[in-house]
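Note that one protein chain of the assembly has been removed; the remaining protein chains are unaltered in position.
This part shows chain A:
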Amino acid sequence: MADPKTKFLVVDDFSTMRRIVRNLLKELGYTNVDEAEDGAVALQKLNSAQFDFVVTDWNMPNMDGLTLLQTIRQTPHLKHLPVLMITAEAKKENIIAAAQAGASGYIVKPFTSATMAEKLEKIFEKMGKGAVA
């Protein structure tokens, strides 16, 4: 059911982590994946090419994941993009901040491809509904 054409942008400053996420996505059948090492680079990429989904880390130099999320939501041609936050923070404030900023989902490290699949499914499902409603 995974649409292999869905284009992902994985944002993380730790390349090992980008690789982990990329591998998990591949396991789920998503092979169209690009990477960015921080929010600023991610924005550049988002502005210069068409992406369908953003998976971002929270804590990064230059521009962190929350700022990236907020910027995406404030940019007319990007604001529809689903954004999945991945972070090691399980604190309440963080989750609230993410929700407030309009995150489509939130995963705490470490996680498995099953968790990831579940999250993605939920997000796609909701997007589908949103389109109908």
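Here, contacts are C-beta pairs under 8 Å (C-beta built on N, C-alpha and C of every residue); 3 or more make two chains touch, one makes a residue touch a chain; residues count from 1.
By definition in this document, contacts and distances are computed from a predicted model.
The chain absent from the displayed complex carries the UniProt protein name "Chemotaxis protein CheA", chosen from "ABC transmembrane type-1 domain-containing protein", "Cytochrome bc1 complex cytochrome b subunit", "Chemotaxis protein CheA" or "Cellobiose-binding protein".
Of A:Leu9, A:Ile72 or A:Ala103, it is A:Ala103 that touches the chain left out of the display.
Residue-level contact of chain A with the missing chain is found at 13-17, 19-20, 23-24, 27, 57, 59-61, 87-88, 90, 92, 95-96, 99-100, 102-115, 118-119, 122, 126.
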